[in-house]
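A single protein chain has been omitted; all remaining protein chains appear in their positions.
And then subunit A:
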Amino acid sequence: MTPLAIEAHGLVKTFGENRAVDGVDLAVRAGTVYGVLGPNGAGKTTTVRMLTTLLRPDGGSARVLGHDVVDDADEVRKFIGLTGQYASVDEDLTGTENLVLQSRLVGLSRSQSKARAAELLESFDLTEAASRPVKHFSGGMRRRIDLAASLVVTPDVLFLDEPTTGLDPRSRGQVWDIVRDLVAGGTTVLLTTQYLDEADQLADRIAVIDRGTVIAEGTSAELKASVGRSSLHLRLADEAQRDLAERLVAQTLDTIPHRTPEAAVITAPVADPDLVADLMIRLRAEGVGIDEIGVQRPSLDEVFLTLTGHAADDDTERSAA
C-alpha cells in the first residue's frame, strides 16, 4: 500500500447560505492521477482551493503529504503546484517574464531562472511566443503557459483545476500528454474536470462530486460496473421511424428505451447482449433503416445520470461556485 499524498476528511466550506463543499472525503495515493468529476458549481474548485491552502475550511481537515493544510500551510506550499481557473499567470507580461518571475519566487537564482524559463518554453512549444504578452496567446497556449508556471520546479503534488476546459482536441491531447509524463516522473496529480472522458482517460481513481459531496468513488471500471448493464446505442437512418423503432426495441429487449436529445438516436439498457441480434433481424423485417448500432459498456455520462438522477451538464439551477 503506497502512502497517501492527499487525504481529506469531512471538508466543509460555506459561503453564506450556500454549502459549497459539504463533507468531502478524499484519499489519493502517491504517484497516481486522481480525478474529481462533477458539473459546474459542484464544489470542485472550492475543494481544490482548500487543499492548496488558499481557502480555510469551515469544517473537517485535510493533509497533503502528511502536512495539515491549515496548521502547516507553509510546509504544504513547498510541495504543491497549482494551475486552474483561479491560479493563472500575468496577462500583461510575456511568456518568458512570467516563467522567470515564477522561478525567482520559488527560489531559483537569476541565471537558473532564465535557463529554466527557456527550457520550459521549448518543452511546451511556446518558444515563438516567448516575448509576446500572454494576453495575445491562444487558448491552448495560454493553458500551456499556466501549466508551465506550475512546473518551474517539479511539484510533488500537482493540482489541476479544469485544465482542459474550453480547449480544442489537439491542445487537450497535449495537456493530457504532459500530465501522463509528470506522473511517470513521480508526481501525484489531482485534477478536476467536467469531462467524463477526461477522467476516464487519465485518472486511476475518480470521485464523482455533486452539490458539495462525493456521491461515488472508485476506478473508472468500478464506476461503470456500478451501473451494471451494457447499453444499446442505435442511430436510425430516418428519424420518422423513431416510434416504431422504440416499440421494437422495447418488445425485443424487454426494456424501456431512453429518449436522447438527438431525434435519430435511441439508447436502452441491455440485460442480455445476445438479444441485440434478434433486434436487428426484426428491424430489418419491419423495414427500419440503421445508420449505426452498437452495444457498449455504459459511458461515464450514463454513470453520472444514474448516480445523480440528472445529467452532467444539467446545472441551470445552481450557481457556479
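Everything below uses one rule, namely that a residue touches a chain if its C-beta (ideal position, glycine included) is under 8 Å from a C-beta of that chain, and two chains touch if they have at least 3 such contacts; residues count from 1.
By definition in this document, contacts and distances are computed from a predicted model.
Enquirer: For the chain omitted from this view, which of "Twin-arginine translocation signal domain-containing protein", "Transport permease protein", "Sarcosine oxidase subunit gamma family protein" or "3-methyl-2-oxobutanoate dehydrogenase (2-methylpropanoyl-transferring)" is its UniProt protein name?
Expert: This omitted chain is identified in its UniProt record as "Transport permease protein".
Enquirer: With the full complex in mind, choose from A:Asp68, A:Asp90 or A:Glu217 the residue touching the hidden chain.
Expert: Missing-chain contact among the listed residues: A:Asp90.
Enquirer: For the chain that's not shown, point to the residue among A:Arg19, A:Arg63 or A:Arg116 touching it.
Expert: Reading the full complex, the residue touching the unseen chain is A:Arg116.
Enquirer: In the full complex, which bits of subunit A touch the chain not displayed? Write them out.
Expert: That gives, for subunit A, the contact residues 49, 52-56, 74, 77-82, 85-93, 97, 101-102, 104-108, 116, 119-120, 122-125, 128, 133, 148-149, 151-154, 174, 177-178, 181-182, 184-186.
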